[in-house]
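Provided herewith is a single structure, encoded as structure tokens, for subsequent inquiry.
Note that this complex is displayed minus one protein chain, with the remaining chains in position.
Letters A and B mark the chains in the order given here, with residues in each chain numbered from 1 onward.
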Amino acid sequence: MEQKSISLKLKVWKQKNSQTKGSFETHSMNDVSTEMSFLEMFDVLNEKLIQEGKEPIAFDHDCREGICGMCSMYINGRPHGPWHETTTCQLHMRAFNNGETIVVEPWRANAFPVIKDLIVDRTPFDRIIQAGGFISVNTGNAVDANSLPVEKSKADASFAAAACIGCGACVAACKNSSAMLFVSAKVTHLALIPQGDPERKTRALDMVAQMDKEGFGACTNTGACEAVCPKGISLENIARLNKEYLLAGLTSEL
Amino acid sequence: MNWSQLLRSSIGKKIVMSITGLFLVSFLVVHVGVNACIFNDLFDTNDNGDMFNRAADFMGSTVVIRIMEIGLFLGFIIHIYQGLALELQNRSKRKKGYDVQMGNRGSKWYSRSMGLLGTILLLFLILHWWHFWIPSRFTHSGLEVPVLLSNGRISHDMFLLMKVTFSEWWIVLVYVTGCISLAYHLLHGFESAFRTLGLHNSRYLVMVHKLGIGFSIIVPLIFALMPVSFKMGWIG
Partner (left out) sequence: MLDVKIPEGKLSEKWTHYKGHCKLVNPANKRNLEIIVVGTGLAGASAAASLGELGYQVKAFCFQDSPRRAHSIAAQGGINAAKNYQNDGDSVYRLFYDTIKGGDYRARESNVHRLAEVSTNIIDQCVAQGVPFAREYGGLLSNRSFGGTQVQRTFYAAGQTGQQLLIGAYQALERQIALGNVKMYNRHEMLDIVMVEDKARGIIARDLITGNLERHFGHAVLLCTGGYGNVFYLSTNAMGSNVTAAWKAHKKGAFFGNPCFTQIHPTCIPVSGDHQSKLTLMSESLRNDGRIWVPIKKEDSRKAKDIPETERDYYLERRYPAFGNLVPRDVASRAAKERCDAGYGVGTSKQAVYLDFTEAIIRYGKIEIGKKGLTTISESDIYKLGVDVVKEKYGNLFDMYQKITGDNPYEVPMRIYPAVHYTMGGLWVDYELMTSVKGLYCLGEANFSDHGANRLGASALMQGLADGYFVIPYTVGNYLADEIRTTNISTNHPAFAETEKKVNDRIEQLMQIKGTKSVESFHKRLGKIMWEKCGMARNAEGLKQAISEIQNLKKEFWNDVRIPGSIYEMNPELDKAGRVADFIELGELMCLDALTREESCGGHFREEFQTSDGETLRQDDKFMFVSNWEHKGEHEWELIKEELKYEEVKPSKRSYK
């Protein structure tokens, strides 16, 4: 791919910590190679800011290959930016035009308070998993791996749901700040395989209860979450969670 | 888990919305069926609303239906109350909003505007009750002259009330607006209700999706044709 240089204006959210009010800061960037990743463009900007004696912009990132789920930027009104099924770290500057203004905001949701600049607190996701997103099997208790065959289509669907990276883009995109896509992906992953069956009911009930407690909104099936999910987690998972929840709720004892 | 825990959870509230919503959808079928009797006027020049008045008389005088009406009211109240409550609650989950909105990239405007569409429908509904339901049940204003039906019964002339009401341009416009809101409300609500109730099989979801589009176009269209037909003088 041929390499081009473009100039950009970057409007980025700055916020010192969770207690202070933040505001936007604008930076001009020249000679941005279109071969750079979006985060490498931030690296270059931060290097410049440090040289100028200013504070660099804090942002979450780690693996930079689209799998750890740490990166989380709301770019030009879309979580993870304009490319379909792509995390912020895999987004490249080829996606932008010369002279463009790029607005970068943190995930916005009461449940995800800003820690600093573009970094938010996503520990509610961990607590939702703690509520039931697991199979209770102690180390050493397992039977032979091939003792329980799993229908291939179900195993594949379970894997597709388990591909969730927990980045929170679904919450960021949802008008209700709902975490239903995240919760439903975990419930589906474990509901479709026989190992997950014994805890199927309590899992759905407990995870949804924790989700509500954390301050996420309700799902209204708009589909914005599915559209921005970097791993292509399907909206059908939410419908499945609804079914799991309803059946569990109707058949549970008092 | 007790009932209140179930129904007050985020999914429980949505289940309430979908069940009442689908109940109201079934009411729409009855409502549009009964009202469509006015169009008999197009085929039978001697009808003069007789078929419609007979249907209206039947609905008004049958005990079972009157009892069901109470259920209908409950359905409306719960759907409206829960809908408004959910809307407010969902809005409160993001105190600090975005500078750049996502807009239609990823979702349809009407799926994000169910609260707004529902509110328009509520306002329309109040007007609609004022126009027809309250006169037919209580005040009888505009219904002072009884009509003799072809089955020998004497009843209110609801056909005439419609004709008079829909002679005003602004009322016709308000009703058409109401019907458009209904169409968009259904376009999202119909399929969404099934999803909320747990329908996840892609085969049936496709079916429900198509059915939903058909329903959301046909039913509101028939409703909208009523005021328009009176005003244009196609019937009455």
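Heads up, the rule we're going with is that a contact is a pair of C-beta atoms (placed from the backbone, for glycine too) under 8 Å apart; a residue touches a chain by one contact, two chains touch by 3 or more.
Not measured: the values here are computed from a predicted model.
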item: Among the chains presented, those that the missing one touches; value: A
item: Touch criterion as defined above, residue of A:30, A:97, A:138 or A:251 at the omitted chain; value: A:138
item: Interface residues of subunit A (partner: the chain not displayed); value: 1, 3, 16-17, 33-37, 39-41, 43-44, 47, 49-51, 53-56, 58, 60-70, 83, 85-86, 90-92, 94, 115-116, 119, 121-123, 125-126, 129-131, 133-146, 148-152, 155-156, 158-159, 162-163, 165-166, 189-190, 193, 195-196
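Heads up, the rule we're going with is that only the chains that are shown with their structure count from here on.
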item: Length of the line joining the C-alpha centres of subunit A and subunit B, rounded to whole Å; value: 38
item: Residue numbers on subunit A that touch subunit B, as the complex places them; value: 11, 24, 74, 76-78, 103, 105, 108-111, 173, 175-178, 180, 205, 208-209, 211-212, 215-224, 226-228, 235-250, 252, 254
item: Subunit B residues within the subunit A interface of the complex; value: 1-2, 6, 9-15, 86, 89-103, 105-108, 111-112, 114, 188, 191-192, 195-200, 202, 205
